[in-house]
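A single protein chain has been omitted; all remaining protein chains appear in their positions.
Letters are used for the chains, namely A, B and C, taken in the order the chains are written, and counting of residues starts over at 1 for each.
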Amino acid sequence: MAGSTYGTIFRIMTWGESHGKGVGVTIDGCPAGLPLCEEDVQTYLNRRKPGQSKFATARNEGDQVEILSGVFEGKTTGTPIAMMVRNTDQRSKDYSAIMDVYRPGHADYCFEQKYGFRDYRGGGRSSARETIARVAAGAVACKLLAHYGITVNAYVKSIGEFEIDPKRFDLSERDNNSLNMPDKVAAEETAEFLERMIAAQDSVGGVVECLVDGMPVGVGEPVFDKLDASLARAIMSIGAVKGFEIGDGFAAAKALGSQNNDEFYVDAYGKVVKKTNHAGGILGGMSDGSQIVLRAAFKPTPSIAQPQKTANNHGENVEIAIKGRHDPVVVPRAVVVVEAMTALTIVDLLLMGKNARLD
Amino acid sequence: MAGSTYGTIFRIMTWGESHGKGVGVTIDGCPAGLPLCEEDVQTYLNRRKPGQSKFATARNEGDQVEILSGVFEGKTTGTPIAMMVRNTDQRSKDYSAIMDVYRPGHADYCFEQKYGFRDYRGGGRSSARETIARVAAGAVACKLLAHYGITVNAYVKSIGEFEIDPKRFDLSERDNNSLNMPDKVAAEETAEFLERMIAAQDSVGGVVECLVDGMPVGVGEPVFDKLDASLARAIMSIGAVKGFEIGDGFAAAKALGSQNNDEFYVDAYGKVVKKTNHAGGILGGMSDGSQIVLRAAFKPTPSIAQPQKTANNHGENVEIAIKGRHDPVVVPRAVVVVEAMTALTIVDLLLMGKNARLD
Amino acid sequence: MAGSTYGTIFRIMTWGESHGKGVGVTIDGCPAGLPLCEEDVQTYLNRRKPGQSKFATARNEGDQVEILSGVFEGKTTGTPIAMMVRNTDQRSKDYSAIMDVYRPGHADYCFEQKYGFRDYRGGGRSSARETIARVAAGAVACKLLAHYGITVNAYVKSIGEFEIDPKRFDLSERDNNSLNMPDKVAAEETAEFLERMIAAQDSVGGVVECLVDGMPVGVGEPVFDKLDASLARAIMSIGAVKGFEIGDGFAAAKALGSQNNDEFYVDAYGKVVKKTNHAGGILGGMSDGSQIVLRAAFKPTPSIAQPQKTANNHGENVEIAIKGRHDPVVVPRAVVVVEAMTALTIVDLLLMGKNARLD
Partner (left out) sequence: MAGSTYGTIFRIMTWGESHGKGVGVTIDGCPAGLPLCEEDVQTYLNRRKPGQSKFATARNEGDQVEILSGVFEGKTTGTPIAMMVRNTDQRSKDYSAIMDVYRPGHADYCFEQKYGFRDYRGGGRSSARETIARVAAGAVACKLLAHYGITVNAYVKSIGEFEIDPKRFDLSERDNNSLNMPDKVAAEETAEFLERMIAAQDSVGGVVECLVDGMPVGVGEPVFDKLDASLARAIMSIGAVKGFEIGDGFAAAKALGSQNNDEFYVDAYGKVVKKTNHAGGILGGMSDGSQIVLRAAFKPTPSIAQPQKTANNHGENVEIAIKGRHDPVVVPRAVVVVEAMTALTIVDLLLMGKNARLD
């Protein structure tokens, strides 16, 4: 095992580099009987595709998914589901400018030190294309969660200093703008700011927020496989994520216990519910039945067009200007990746929980 | 597997409840030849012991560790190292006040829904005593890391609104105050604030920061087992943690790429190093050779003495006042737990990385 | 991980050496709600205890199990169940005769080469005492299987050339003789033979057979986690086992398809059953609903009193005579170990199978 496996019950293994033949994923452990077709997966892949707006890279690849196994007569069979997306945009390029240079903010130096050499044609396994495999598997996980009445929705909460206004929050608005912000006004203001970033040959970070509704109580295992711990790993495993919060997150570190504790009460239907949700839907590492709220902080895109100082693998200090089109911000395209990783994590713990007590 | 296993190569399994016979851990995968004695472990356990100050719970248990296996003639043998701490403070108590009540901010409700019933005598597996097993295993991990020249040091960065001043930062000061703050002035001011919290029968959250020095380049696996993702899971699996950051963390979401990228350069010894460390020592999920910096946000202790409204398992709305002494803040005792989980994570990925390339 | 972990859902980790403080096991993943007490486990441990007859080693240790966690008010809580048996027979001995010698048929040489040194006081992790942990965990697995109507029974089928007669097979007879043979006559004849072995300072091998009744259809995962493959690993992991068979085993390699295929038919209750059971209850790696039949071949006890030639770790050829009492045959005490490993394997795959299809 070397890092490309995720999950215990609903387990995936991903493969593929940005400049190889393609990227793919195999799911080992999807229950039999789930209706599934390529369109179910393609819908999710289309949401992460580059080239949808001027703020995303122009590389317009088809990214058509092919389901290779595990589905028969429109339903999953319980055997491994292999999926693949061929790389179609592999124009031969001149890599001489970057093949021996360590790009700042990238993993070039680490790859070379760890493995002895590296695929210098792009980010290799650190490329954003790697997330195609996550999203394809995540689409299946979302479909399985839907079977249990659980829905996962992420969106851009902020880009740089620009943030959505909770009073204007409208999830349906998210898909109407290329920034995936559920606030039309914020999206427009942010778009103007990003124009200035492009002009300045710079980039900026942002925050993605994700909500999970319909959770049963008790998903997540005590101690090490807590739901929040598992989500943290899942989200932090997405390239460029530098911070993770559940519920009030870092704000809870400044709160008092009397404020932060969520009061339980018995509602009109006799159900135990919480009055507030500072906990973000998780207590003791287990879902408590309320909405799960998580946030991921993404750093600015490290590839920027302005000249940067760095070193190369000949032991020289050099200056580089990274060519090609790069997103000035990564969060809009990361929204569906956050959904995918959230769904993959929840589905795995949900299935694991089926053995929590004797039936 | 139900959540009490951690690690792949250096793997631990923990057990024990707050009011059972004890807590313990078994390590399967510690290399042979490491000098180890009970004192090595006891030193770490003493750092998490309650009763060290008026801000920590008075339950003064011995918490003496016993190494049960895996060590022969003072060295690890390569076979499982079992360790146990007996619970000694098991005075029979009257649990009738809490046995059917869902304490706010606690996992009582989740445990009951998940397993059908629960050990109502304390937090069970959610008790702070569970961390004894983590710290015992972490002590061994720290000793193994030291063999490779790696050191792990955590401390309290803030409690409520009170924060250490970077200009006064002095790690050696950490062990001189019961709050484990590496800043004498901040510790004194915070202590006064905590007195007021106790008087108000309230609690408060805080932030623990952890530094790792001496890291080689390339620890961490691309994609899902990234070093930062693994650390996030490790730290978020500690009870009460609601947020995690690596390097600049959430601040990176507001930064520009031109600011956030760390410039590489060749130093006087011909070594490639970074000028800044916004990344917190990790690029592409692999250590980059600079200091690792991480932070964990802890929520306020949920057990507070003031009356709280809640529900019980008879479907009634009730009010409770949680008796007994409880820390008004959890972070001072959590410092060594953060070190333990950090060490366990790094040692596992370090050993895994030995197979990254052909020898 | 270094070999002392077993199972995925019902996962155990064992520890302990023959001459350390004790041996133990932790179970992570036993569902909540199973009635369990120490007597349940002790009953199984008593069946593997030495000193029950003149054919077993005289070391009469109490082997009293202590359940340390995971049980509350007589039922499992869903959290880890830790169990321990203290070593009580640790008289200080003179090991100078064997501490630098590689005993033939033992793992001394391998341990020393692999780990750099070894615990020379006994077999260490290769000691028969290691099986205490397996049997303790196996007792819990058997209790869980009983909840699902599944029973596991092993017995000695043969010792040397002496074999039970199928016509005299009577399982209830197994516990009436110290050889655990379900055939009184065969047990008596074999006992005489073993007297001669003791006189000759020699030992002999044997075969244990195990039957599993009450299996539902479909336990076992296709491809690598087939039920038979998992059982093979489980049984072969018991020290001294050199061969494994399911159903007709090696005899199937000489059979014709027309003989070996088990005919399906619909019985009087409308149920699909098999007329014969050459397959031993497993088809395509999954249980087929009929009785599971497996066999394990054990080599002769390697510790024999007669002088043997060997080498030591000073590079010298030497002669040794292994002192102390040793069983002339290992299979009678191995019967309960085979049951334990069979139960641990089936319970793990049974629980895993709960996610085979959508509910």
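The rule we apply is simple: a residue touches a chain if its C-beta (ideal position, glycine included) is under 8 Å from a C-beta of that chain, and two chains touch if they have at least 3 such contacts.
This structure is a prediction, so every number in the text was calculated from the model and none was measured.
Visitor: By the document's own contact criterion, which visible chains does the hidden chain reach in the full complex?
Guide: Touch partners of the hidden chain, whole complex considered, are A, B, C.
Visitor: Using the document's definition of touch, tell me which of A:Y115, A:F169, A:F193 or A:Y265 contacts the absent chain.
Guide: A:Y115
Visitor: Out of C:V85, C:V212 or C:M286, which touches the unshown chain?
Guide: In the complete complex, the chain left out is touched by residue C:M286.
Visitor: Among C:C110, C:L171 or C:A321, which residue is in contact with the omitted chain in the full complex?
Guide: Per the contact definition at the top, the residue touching the missing chain is C:C110.
Visitor: One chain is left out of this view; which of C:G74, C:P166 or C:G257 touches it in the full complex?
Guide: C:G257
Visitor: Contacts of chain A with the missing chain: which residues?
Guide: Touching the chain left out of view, chain A contributes residues 1-5, 7-9, 11, 13-17, 20-24, 26, 28-30, 32-33, 66, 68-70, 72-73, 75, 77-82, 84, 114-119, 124-125.
Visitor: Residues on chain C that touch the omitted chain in the whole complex?
Guide: Against the left-out chain, chain C lists 1-6, 8, 14, 102, 104-107, 109-111, 113-116, 123, 125-126, 130, 158, 160-161, 197, 202-207, 217-218, 220-226, 228-237, 239, 241-250, 252-266, 270, 272, 278-280, 283-289, 297-304, 306, 308-311, 315-317, 352-353, 355-357.
Visitor: Which chain B residues would touch the chain omitted from the figure, given the whole complex?
Guide: On the side of chain B, residues 8-9, 29, 31-34, 78-79, 147, 222, 351-352, 354-358 touch the unshown chain.
Please note the rule applied: only the chains that are shown with their structure count from here on.
Visitor: Considering chain A as a copy of chain C, what rotation angle in degrees (nearest 5) results from a C-alpha superposition of the former onto the latter?
Guide: 180
Visitor: Rounded to a whole Å, what is the gap between the Cα centroids of chain A and chain B?
Guide: That gives a centre separation of 26 Å.
Visitor: Counting in whole Å, what is the centre-to-centre distance of chain A and chain C, each centre being its mean C-alpha position?
Guide: Averaging C-alpha atoms per chain gives centres 46 Å apart.
Visitor: So what's the Cα centroid distance for chain B and chain C, whole Å?
Guide: 39
Visitor: In chain A, what residues contact two or more other chains?
Guide: Chain A, residues with two or more chain partners: 8, 222, 352, 355-357.
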